[in-house]
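Here you go, one structure.
Every protein chain but one is kept in place in this view of the complex.
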Amino acid sequence: MLPSPQPLGLIDPDGKRTAYRGHPLPPPEVLRELHRRMVIGRRFDRQAGALTRQGRLAVYPSSHGQEACQIGGVLALGPGDWLFPTYRDSVALLTRGIDPVEVLTLLRGSWHSGYDPYRYKTGPQCTPLATNALHAVGLADAARRRGDDVAVLVLMGDGATSEGDAHEAFNFAAVYGAPVVFLIQNNGWAISVPLEKQSKAPTLAHKAVGYGIPGRLVDGNDAAIVYAVVHDALEKARGGGGPTVVEAVTYRIEAHTNADDPTRYRDDEEVAAWRRRDPIDRMEAYLRGNGLIDDAALDGVRAEAEEVAAGVRERMRADDHVAPAELFAHVYAEQTPQLREQAALLAAELAADADVDQEVPA
Amino acid sequence: MLPSPQPLGLIDPDGKRTAYRGHPLPPPEVLRELHRRMVIGRRFDRQAGALTRQGRLAVYPSSHGQEACQIGGVLALGPGDWLFPTYRDSVALLTRGIDPVEVLTLLRGSWHSGYDPYRYKTGPQCTPLATNALHAVGLADAARRRGDDVAVLVLMGDGATSEGDAHEAFNFAAVYGAPVVFLIQNNGWAISVPLEKQSKAPTLAHKAVGYGIPGRLVDGNDAAIVYAVVHDALEKARGGGGPTVVEAVTYRIEAHTNADDPTRYRDDEEVAAWRRRDPIDRMEAYLRGNGLIDDAALDGVRAEAEEVAAGVRERMRADDHVAPAELFAHVYAEQTPQLREQAALLAAELAADADVDQEVPA
Amino acid sequence: MIATMAAALNAALRDCLREDPSVIVFGEDVGPLGGVFRVTDGLAREFGEERCFDTPLAESGIVGTAVGMAMYGLRPVVEMQFDAFAYPAFEQIASHVAKMRNRTRGRVALPMVIRIPYGGGIGGVEHHCDSSEAYYTHTAGLRVVTPGTPADAYWMLRQAVASPDPVVFLEPKRRYWARGEVDPAVPGTPMDRAVVRREGTDVTLLAYGPMVQTALEAAEAAAEEGWSAEVIDLRSLSPFDDETVTASVRRTGRAVVVHEAQSFCGYGAEVAARVTERCFHHLHAPVLRVGGFDIPYPPPALEEHHLPGVDRILDAVARLQWEHA
Partner (left out) sequence: MIATMAAALNAALRDCLREDPSVIVFGEDVGPLGGVFRVTDGLAREFGEERCFDTPLAESGIVGTAVGMAMYGLRPVVEMQFDAFAYPAFEQIASHVAKMRNRTRGRVALPMVIRIPYGGGIGGVEHHCDSSEAYYTHTAGLRVVTPGTPADAYWMLRQAVASPDPVVFLEPKRRYWARGEVDPAVPGTPMDRAVVRREGTDVTLLAYGPMVQTALEAAEAAAEEGWSAEVIDLRSLSPFDDETVTASVRRTGRAVVVHEAQSFCGYGAEVAARVTERCFHHLHAPVLRVGGFDIPYPPPALEEHHLPGVDRILDAVARLQWEHA
């Protein structure tokens, strides 16, 4: 009933296969794909950081350090499965195949969610903490009720587990037997609050016990174990085996967002120690050490990552004009008379402004 | 780390000492007091039921069957300790020494809480489920911060554990090391919803694991074990040992409240089976079997119970007039100008009505 | 048929479940018990526990899972057991239910209904009698409706379930047992329109839900005093039917809005403000509000003093500066 006291891992920080045999190592093509996506994700993340410093994004919460969780989780999803991400999970969304510009719509401030949740079977990035966990349970359970072969993966942070909604989500999932996997990215911090001020449980995976759900503790910087365990849990969920809680122990290398100042609450040394457990380095070491990747392939991946970044740079240069009238477009299925009135008011204001602009001598 | 799989008990349903030796049996005078209070509590509960049928109470949620939990818990409290009850816990309040008429103020509809929380170190009866658990944690933690020798007991139902606030309360208590004991009266039902639709955990005590709190599972119809375990937990809490979750397995013999119709959702047989596990019968059997009580003493207890009931009957006959002006008296420390205006309006209405009444020819 | 409001609501749910397989009903005690007000009586038996079922006891959980279910194409109809017990779901309602369509640029609709028994007048103890409508009407993206008669209860609930928008459906507890004619064959007025319940020429009484009946009684009494009162049942609190209301007040030149909720920042404030904005030069007197006092809902012993009744409405009518007529 209790999760393992130590995080499960398949590949250790030095890129060596661990002694753990409870899950098979994913096949080479999956490992290579995990690596490739992590390299691209890291590059994308760096690009987003740069755009933020240039003032092109309103805010950016970095995924740096958490690529193994996000990518391991997303690649484990089957074709009919759904994903419910948070604000932190840009790299997960990129990996999900969502247009990077649509991923950044929220953070750029053009609109709230930038992509079509149905097209990508992906909920909007969720900011009110833990609320998405309930949406995930609901959607999973709806699929179960319909008899569809669908499982759902929801991403949440360590801090989010303290919210009442996390508890209610775990409990509803257990009671309904909903096909949902809760992947907790325990990155050690909720903004400035360390895990030891958040919970006294031996691990967050232990929370599963109180719901009669299996809890798994994994090394969140080992993409192979995250993939394997989430894959397993999703399969089990689809087969009617109910929910699983997976805690992936990882680290947020950057500040909480660009607006944050981590020097106020944590040591550089802690960061440095975690850099030595980098998820990409270790996967690369494993792939190299086992002859699964060569320099040419690596260069190819890096070039692809540069291309993605260049594409983002390029496309983010274009102005993302949003028509003011859209303010009123999506509040109800049909605009209410009230909103029509207000839309007309704004339109008149804008027309008047335009007239004034034209009056200004050239 | 895991609670016992079977409920701990000191006295079995037949009134025999169990084999369990993890807690000492409370001394005879405590057992006699537990018994005496249960007999009085049961009689009070019956009286309240009668008053409800007579239309003198707006609503009454019965404690019948749960006396061992409520009384075992309350008698375990030390002189500086606090209690946070729910609407279900009239017998706990009576045992706490609160004037029975004040206990019934809420249910009679005269006011909300009828007693002075400071006088009795007892929070008001709480209806929004699980919200009182947070109040208990806060008060306990305030006492801890002040260095006072105070622990807090909070009562909650099985259904209430599903609320987000229950989770947040367990977690805050654990993180703060607050001196609080959560006594879950698992009476099998949340109105019409059975426990198996509420939780898939092996027991509710298992929920403690996810917070790093000890969880104890006890026979909730054995007042001795409830007393012993809660007493222990409170002592530990006062000593800086932090919170404990205690699940007491019991049963709600009556309907949820007088407004409920349990025939719609449960069998008489289930009730009958639990009647055979009656907390008073078993304690009486133990006391008799061990020569700790004789017929005279028993008669004395019963007479005392009748006296309490008669007192309640008598005093509840008196009209409990509440002045309409009190509507405005306790909203703020001082009445705001707004409320003064409204109070004047009502006073004028009442005066006009009185005039009209006087105009009516005698 | 003649039915109580509770029975009319029950019939509406039954017909929705029958006609649309995507409709599901869930909440606390709505299954075998049929709800504490019996509004879901018999539904679990008739449609099975997969379509009408009890949930764990957690309101945020109920609403939050309903969001996910609606995203997947179901039409959840959830019950909050009493007004004040919807508050734990407030974040899900305000931040997701109300906003999902807007957040996703129109891509994700949430056709769901949150049924909330509300208001007082039933001798209920604390937390069981709140009039919480203004919390929802101030939240864009929600439709907020409340029936005042059994016929409206039936038809408005059917329309709410069919609506592509999320609807907060407020059920006036004290009217659950009131009887009236319900004809499931004759479609009702659209739920976003107000209805003139009684015609009059001197003053417009604006009421909804639990107060419609009281307003009608006040109009009756007013007639005896020589005032012809028009009574409008607002029905849709959000959006507001300006057309019907404005036409009436422009004609009568006087208006009183009535509700149980505390007056301060209550729904009546909006009604008074917007009617005044739109009818200012037709008004002989300010639009008056007759609402609850600005206090927490009182204990049963005092509720009669708190709740607006016929006398208080008449007093307001009397204060409408008839001398200026």
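Per-chain numbering from 1; labels A, B and C assigned in written order.
Here is the rule we go by: a contact is a pair of C-beta atoms (placed from the backbone, for glycine too) under 8 Å apart; a residue touches a chain by one contact, two chains touch by 3 or more.
Here the structure is a predicted model, which is why all the values come from computation and not from measurement.
Enquirer: For the chain that's been dropped from view, list the shown partners it touches.
Expert: A, B, C
Enquirer: Among B:20, B:44 or B:111, exactly one should touch the missing chain; which is it?
Expert: The missing chain is touched by B:111.
Enquirer: Which residue, C:288, C:301 or C:314, contacts the hidden chain when the whole complex is considered?
Expert: C:288
Enquirer: For the chain left out of this view, which of C:16, C:30 or C:98 touches it?
Expert: From the options C:16, C:30 or C:98, the contact with the absent chain belongs to C:98.
Enquirer: Looking at the whole complex, which of C:127, C:174 or C:235 touches the chain that is not displayed?
Expert: C:127
Enquirer: Residues of subunit B in contact with the chain that isn't shown?
Expert: Touching the chain left out of view, subunit B contributes residues 111-114, 116-118, 123-124, 128, 131, 133-143, 145-146, 164-165, 168-169, 171-172, 175, 326, 329-333, 336-339.
Enquirer: Against the chain that's been left off, what residues of subunit A make contact? List them.
Expert: 58-59, 87, 106-107, 109-112, 127-129, 159-160, 162-165, 190-193, 197-199, 259-261, 264-265, 320, 322, 324, 326-328, 331, 338-339, 342, 346, 349-350
Enquirer: List the subunit C residues touching the unshown chain?
Expert: 60, 84, 87-88, 90-91, 94-95, 98-99, 102-103, 126-127, 134-135, 137-138, 140-141, 238, 240, 261-262, 264-270, 272-274, 276-277, 280, 285-289, 294-296
Methods note: only the chains that are shown with their structure count from here on.
Enquirer: How many angstrom lie between the centres of subunit B and subunit C, each centre taken as the mean Cα position?
Expert: Computed value for the inter-centroid distance: 35 Å.
Enquirer: Roughly how far is subunit A from subunit C, centre to centre by C-alpha average, rounded to an integer in Å?
Expert: The mean C-alpha positions of subunit A and subunit C differ by 40 Å.
Enquirer: Among the residues of subunit A, pick out those that touch two or more other chains and give their numbers.
Expert: Residues 164-165, 168, 171, 175.
Enquirer: Residues of subunit C that touch two or more other chains: which are they?
Expert: Residues 55-56, 58, 60-61, 88.
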